[in-house]
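One protein chain omitted, others in place.
Moving on to subunit A:
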Amino acid sequence: MPSNTASSSSAAAAGSADSSSSRTKSKRPKYSKFTQQELPACKPILTPGWVILTFLVISVIFIPLGVVSLFASQDVVEIVDRYDNVCIPPPDRANKVAFIQGGADKSCTRTLVVPKRMKQPIYVYYQLENFYQNHRRYVKSRSDSQLRSVKDENQIDACKPEDDVNGRPIVPCGLIAWSLFNDTYALSKNNQTLNVNKRGIAWKSDREHKFGKNVFPKNFQTGNLTGGGRLDANKSLSEQEDLIVWMRTAALPTFRKLYGKIESDLEKGDTITVILKNNYNTYSFDGKKKLVLSTTSWLGGKNDFLGIAYLTVGGICFFLALVFTIMYLVKPRRLGDPTYLSWNRVPGGGR
């Protein structure tokens, strides 16, 4: 039946024509490497080569860095003198709090010997311990807007309970300012006064943007209880760098703050006499007070930890590189080792 075959073949033709005409709006997904998830990709795996190389690279970077850091730290000369206990006259040591809160003369003289040549600038720090400048109540107890401009001096909501005196706002308000550190140090080298420069000890951004040039202390420390230091009412806040440094709260309960800079070198063996006024009460909370003189390196102050840690990690990496090399040589992985496949561990899981 030729007619039949003809009709069926024409049917096929018609069918294909039909499908081609509908292809224009076909739902066929568009092919692209993105939609088919076949984007060119790098598929790194932790091959022995890579692992060993990584360890080696780390050790090669870390060991020199560790050495350099350690040297930097070693270069720093640091004199630390804890004076909180010794600066209390022996009879008063039974009740230090009473002494510090009393009106007796708090002067105290300390003698420090320079162990090594110290190149200027030499930074003078006071270090407090067990002082929680990071306590939430303390941290929040300040008014940034008040510090910045005169017209906001009434914004003292956050400062309670050190917000006002008889309705007049305290500038600067809040616990931080109120508890300003007020020990003072007068340094002299070989009976020659050492000039301690107290300018430039605060961050520039603080001086210029956070503490107003025309904001002057008002009603400060005039309440019924005096906290810490007083401020010069005639100097604008931006010039009171002690306050600015103090107001930048420390992260941890042990902290140092810059007191000033000595801009002359100290030679090895120099004797430095410090006449200090031990005003600040750390005795209530068993805090320590230390005076620190330190030079700096490119890495900052003296801290051997970083250098040692770098060396340690670098050393471990080097060791691991060796261990891995040996492991790979001694116990090459059997290909297709099924022992550790989880489902083979399930007893009878497969059956």
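Here is the rule we use: a contact is a pair of C-beta atoms (placed from the backbone, for glycine too) under 8 Å apart; a residue touches a chain by one contact, two chains touch by 3 or more; residues count from 1.
Assume contacts and distances are computed from a predicted model.
The complex includes a chain that is not drawn, and of the options "Retinoic acid receptor responder protein 1", "Aldehyde dehydrogenase family 16 member A1", "Phospholipid-transporting ATPase" or "proteasome endopeptidase complex" the UniProt name matching it is "Phospholipid-transporting ATPase". Checked against the full complex, the one of A:Thr54, A:Ser188 or A:Ser236 touching the unshown chain is A:Thr54.
Mapped onto subunit A, the interface with the missing chain covers residues 1, 4, 7-12, 14, 18, 21-22, 26-31, 35-48, 51, 54, 58, 62, 65, 69, 76, 78, 97, 121, 123, 125, 127, 131-132, 134-139, 144-145, 148, 160-162, 175, 178-179, 201, 203-205, 209-210, 227-228, 248-258, 261, 281, 284-285, 294, 296-303, 305-306, 309-310, 313, 316-317, 320, 324, 327-328, 331, 333, 335-338, 340-344, 346, 349-351.
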